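For reference, the structure discussed in these notes is given below.
Removed from the display is one protein chain of the complex; every other protein chain stays in position.
Should a chain be cited, it is by its letter among A, B and C, assigned in written order, with residues numbered from 1 in that chain.
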Amino acid sequence: MTDKKPKNVFKQGAISSEFIGESIAKHQTKTSIGAHNIFLGQVRADVIDGKTVSAIEYTAYEDMANAKFDEIREAAFEKFELTCMHIYHSLGTVKAGEICLFVFVSSSRRKVVFKALEYIVEEIKAQVPVFGKEIFKDDSHQWKVNN
Amino acid sequence: MTDKKPKNVFKQGAISSEFIGESIAKHQTKTSIGAHNIFLGQVRADVIDGKTVSAIEYTAYEDMANAKFDEIREAAFEKFELTCMHIYHSLGTVKAGEICLFVFVSSSRRKVVFKALEYIVEEIKAQVPVFGKEIFKDDSHQWKVNN
Amino acid sequence: MTINIKYFGLIAEVTQHEEETMNVSGRFISDLLEALYSKYPDLKNKDFQVAQNQELVSENTELSGQELALLPPFSGG
Partner (left out) sequence: MTINIKYFGLIAEVTQHEEETMNVSGRFISDLLEALYSKYPDLKNKDFQVAQNQELVSENTELSGQELALLPPFSGG
């Protein structure tokens, strides 16, 4: 948890459902865990001025982003009684319907996981320099803004 | 959603990580979804008076339980702007480390999924007649109580 | 009145059945409980709720003849 070099949270492309399933499986040896809570961000095929989003292309200020993810992780471990926490974010192209963010928290008791997960996701949205370029089906684009 | 006969929420034995992964995969064609939130209940190897829980054996008043799950589902769809909701609960033996409850909610926007998931899980714990028998390694048992 | 009663969890351990049919004289859930307490004295020390036709009811509810169940504290999830 207190490695000097932050973990790399980024994965190239979409996060697969198999990867998520395997992450869950890995926690089944940790028999002090009673509750897991998982957030998945999925790319929406939003229609904006008649044009449909076909994918988001993610870039990031990677060093700063990984440092921020690390700060968020440390703060969450301080605030909440968590057993485990994992964060993965996509870089590059993620098509509509695919998953771009995977946050996974586990604790012995359920009450804590709900609060922790929402805290972490909101912090990620607000603090981490990741930039999403919404690509429309006609190849035009706009820059996504979180709200 | 308004079938007269409630869906059967129960599955015999543990809920596998593959099943969870496949449920996630099935939602990738629904491109109006922006956020998924998943709760997993996992059986803890609690130590009580020096004895370790090796499994929980679940029984339920199945008809009433399925009707209650259905009420909870309907109430959640009324309260929260959800795209999808799925609930699965184990019956029979679930070993320590295995998953006994899987609740999956999806929405176009993230804020709603956190509130909806916590609401549904708390309602399940309080309203649904499911009974967990904690089996210790020495084959003695005690009846689990939620808190 | 002839009533079918289901027992669950810890309660089924006390009654040693999961289901039985009983004849109850009286109109209320409380009358049923009296009959049960005299048949199974250990039930008095146990925490449970009564469901009639799959809805929780109080002692003052009238017996309807529909399915009854004795439910110990819920512990799903």
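Quick note on the criterion: contacts are C-beta pairs under 8 Å (C-beta built on N, C-alpha and C of every residue); 3 or more make two chains touch, one makes a residue touch a chain.
The structure displayed is predicted, hence computed values, not measured ones.
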The omitted chain touches A
Of the listed residues A:I38, A:A60, A:L82 or A:V105, which contacts the missing chain in the full complex?
A:A60
Which one, A:L101, A:L117 or A:I135, makes contact with the chain that was left out?
A:L101
Of the residues A:I38, A:L82 or A:V121, I need the one that contacts the missing chain.
A:V121
Which residues does subunit A use to touch the chain missing from this display?
41, 58-61, 63-65, 67, 89, 100-101, 121, 124-133, 143-146
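The criterion applied here is as follows: only the chains that are shown with their structure count from here on.
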Per the centroid of Cα atoms for each chain, what is the distance between subunit B and subunit C, given in Å?
27
Distance between subunit A and subunit B based on Cα centroids, please, to the nearest Å.
23
Show the residues in subunit C shared as contacts by 2 or more other chains, in ascending order.
77
Overlap residues in subunit B, where contacts from two or more other chains coincide
41, 121
